[in-house]
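Heads up, one of the protein chains got dropped from this complex, but the rest are sitting where they should.
And now, chain A:
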Amino acid sequence: MIRQDISRVDAKRRTALHHSKKQFAAPAYKDLEYKHRLNFYIIPPTADITLEQFEQWAIDRLRVLAELEACSFRNKTPAETAAHMKPLLDKYLPLSASTSGSSAVQVERQKDHYSHFILRLAFAGTEDLRRRFSRAEAMLFRIRFQADDARERSAFVDSLSLDWETVGEEEKRGLSEELRASGGGYPKRIEDESYFKVDWEKVPELIEGRKVLLRAGKAYVPGREQLSMVVAEFTQLLDKALELTSRALPRLDEDDRLTPILAHLSQNFTTPDVAYSTNAPLTGADISSRNVDVLSASFPLCMQHLHRSLRRDSHLKHYGRLQYTLFLKGIGLNLEECLIFWRQGFNKITDDTFNKEYRYNVRHAYGDVGGDSNRRGSGYSPFSCQRILTEHPPGPGEAHGCPYRHFSVENLTNLLTAVGVRDSDVLRGVKEDKEKMKYHMACNRVFEYAHKQELKRVKEDGTWGASQLETIVHPNEYFKRSYLLRNLGKKTESSGDGDGDVKMEG
């Protein structure tokens, strides 16, 4: 009964066309003509494609997106990313300019259009996938937008008919000083630049970096910052569309040939930022609270700094505790030992204060308390370099973060010397890496220096495979390798157990 009622009302509301005339309406399916190289992906595709095309196009696009994501994890600059992506884009997802006169233009654009929508279906499922997809798509759009030639780009932007108000000449002259100051001194002559006035919410990144003038909630965006506005618009539309898709997904009358393909696609979009597995503790190592001082010789610089700060101040602030606790958890320190470690570390406070203010957080990090999902997932996983580098930069009085990134050169050098890195070549190298923002390189450089002999040995022996010699991108990986290298001799003497472990990884 009830059901019938609802469907009746719905049918009336939904169809723009009167239902009695519906059968005479022309089907809206037709091949689209792609006028511009870029696409905001507003209209979904409607033409037929083969199943092979469906799969192949999606896989090609996925390759590109995965690589883009990897670039961002490796902290590449936009220019480096663009250079890195060029050959891949040409191979998997070429898009020629309208002026190129290539006969493949329409085909290329169709592939771009369709593959985007296929992946949309595949990635609308979960919040996490949606976020990553929209990030990667925005990066792709940005690269293409920048590569587009100026005339085509402005034609495309005009076609979007976005709601931007142009700043009049008079107002511009009146604000010229402020406008110039906001643009970091440019343009020299205010007449050379045109400005748009938009709600500041539309250009959050420009606001965040204080790159534009802001007056009464309106941002004065110079023409050259158009990119950021278009990208913001793109992301906003995409996010909204993904949200809608995800809601429609369960009700889609899916062709049962497509569902497995889509599921497969979303599974393959794996994160390079893998969680470090804590299930394989180092065999034979005495990982206990009283031994942390000894073990700390094998810690990466960020953790050594935390350890030193803790010993010096008998205290660490919240994110410092979090970063360090998770690292310790990652090296195999169990919850009881970890609690003992912190209790002893914070030796200036009473048991009561410790239990009230700190105990819970440590237990939460281990998944001993908290909501269902936290406990089932046994707490948080140890932070990777990527996370440490990009999230929560340390504020006044905080000791967490990555020393290579968050320290001044002088303080970094002091710290390195204090932990025993005195070689001037290494220090210079670290300084250069820091300037180029290659923080991983700096850390790995120090690692290689500290384990020079051992590394040489394992390379000669061939006991360590290539995968064990690649760049370290996780503090726990640093510890693991460092520990194994330092105890190289002992391992082989004691048993074959350790070797077996090592080979498994290779």
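Just so it is clear, contacts are C-beta pairs under 8 Å (C-beta built on N, C-alpha and C of every residue); 3 or more make two chains touch, one makes a residue touch a chain; residues count from 1.
Here is the rule we go by: contacts and distances are computed from a predicted model.
Comparing "Exocyst subunit Exo70 family protein", "RNA polymerase II transcription factor B subunit 2", "Cilia- and flagella-associated protein 36" or "DNA primase" against the UniProt entry of the hidden chain yields the protein name "DNA primase".
When you scan A:204, A:223, A:377 or A:465 for touch with the missing chain, the hit is A:204.
Here the missing chain is touched by one residue of A:330, A:345, A:394 or A:475, and it is A:394. Checked against the hidden chain, the listed residues A:222, A:300, A:330 or A:403 yield one contact partner: A:403. Although one chain is not drawn, its touching partners on chain A can still be listed: residues 127, 178, 180-182, 184-185, 200-201, 204-205, 207-210, 213-218, 305, 356, 369-371, 392-401, 403, 406-408, 410-411, 415.
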